[in-house]
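With one protein chain removed, the remaining protein chains of the complex are shown where they sit.
When the chains are written out, they are named A and B in that same order, and each has its own residue count from 1.
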Amino acid sequence: MRTRLWVLAVGSLGTAVLYLLACRDLPAFGGLWHPYGDRAVHAALTRHTANTVSSVNFDQRSLDTLGEESILFGSVLGTVVLLRQTRDEDRLPPRPVRVAPPVRRYALLALPVTLLIGLYVVAHGQLSPGGGFQGGVVVATALHLLYIAVDYRALERIRPVGFYEVADAAGEAGYLLLGAAALLTGAAFLTNFLPYGTLNTLASGGTVPLLNAAIGVEVAAGVVVLLAGFLDQAVEIESEQQDTGAEGER
Amino acid sequence: MADDLPLLLGLLLVAAAGTGTVLVRDPVRQSFVMSLFGLALATLFLLLQAPDVALSQLAVGSALTPLMVLLSVRKVRRRARGERREERE
């Protein structure tokens, strides 16, 4: 135990020293000199991607995004394993719920609008702020408006979890395959190999919109699967020992 | 100085909401403060002209994390209620 703390202390001290040394050479906050920014903007414009952040995420440093995407994929997988239905747990169908009519109308109206906004954010990732991650989360949230508007049974009907699990994996695989497709052209992994298109149109940025779409599918499906685990545990799954007590409520 | 005022305001909001999130102990009340912390962070990101990050923060912080926290609380409370009933019987 003592040795472990010493190793930690030495490691932290080393990191702190290196961090401080690195900070001394950083450009001042809010200055006019942006060595990385200028190069990133230049590279983004030569590749006809209007949103420089998307160009950095999905083109110039797309390998980093692959890592981030895999972290999300792995954590969703871990949550699904943790929240699974164990042998001493029972699944009881949830009771239907009466939602106030104005709330139901608003939520049912807001659902397609939110879905559309989410898809818009995914599709315009190369042009305006946003992209696969942001849009994917909005799309997943939109589906859960059905839980607010009607009840959990209605949500379950449009949400076959198996389908979303496959979509999650397909999104992750799509990103990898798009990266590998660059190898076929003789370029490096995840190179932007498609024609760049016209700046400031939907079909610009080469592989950026495609990678964005792959991330969008992965994130939306991943969040749906994640919330399905939480909702199942909170609404449906009862451990056996409390069945007698919970009967009155279910 | 006047140019930095909005940024200072954003930093203050983030500091206040962040401290509040740590200090509140009840998870249900904490979920409110945490979602406000998310909104404050999004404001700060937009003030620093980083809309992509602000959007990520908004998407995750405004509905998704409160939902996950509240569902966990519901599950834990239901289990506690079931156990209490069992003891009474």
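In this section, a contact is a pair of C-beta atoms (placed from the backbone, for glycine too) under 8 Å apart; a residue touches a chain by one contact, two chains touch by 3 or more.
Here is the rule we use: contacts and distances are computed from a predicted model.
Taken from the listed names "MaoC-like domain-containing protein", "MrpF/PhaF family protein", "Heme ABC transporter ATP-binding protein" or "Cysteine desulfurase", the protein name that UniProt assigns to the chain not shown is "MrpF/PhaF family protein". The hidden chain makes contact, of the residues A:V97, A:A173 or A:A187, with A:V97.
Only one residue from A:L119, A:L145 or A:A167 touches the chain missing from this view: A:L145. By the touch definition given at the top, subunit A reaches the unshown chain through residues 94-100, 102-103, 106-107, 109-110, 113-114, 117, 121, 124, 127-130, 134, 138, 141-142, 145, 147-148, 151-152, 231, 234-236, 249. Touch with the hidden chain on the side of subunit B covers residues 2-3, 5-6, 9-10, 13, 17, 20, 24, 28-29, 32-33, 35-36, 39-40, 42-43, 46-47, 49, 51, 54-55, 58-59, 62-63, 66-67, 70-71, 74.
The rule is simple: only the chains that are shown with their structure count from here on.
With each centre defined as the average position of its C-alpha atoms, the distance from subunit A to subunit B rounds to 19 Å.
Considering their complex, residues 50-52, 54-56, 58-60, 63-64, 67-68, 71-72, 74-75, 78-79, 81-86, 89 of subunit B touch subunit A. Residues 51, 53-54, 121, 129-131, 133-134, 137-138, 140-141, 144, 223, 226-227, 230-231, 233-234, 238-239, 241-242, 244-246 of subunit A are the ones touching subunit B in the complex.
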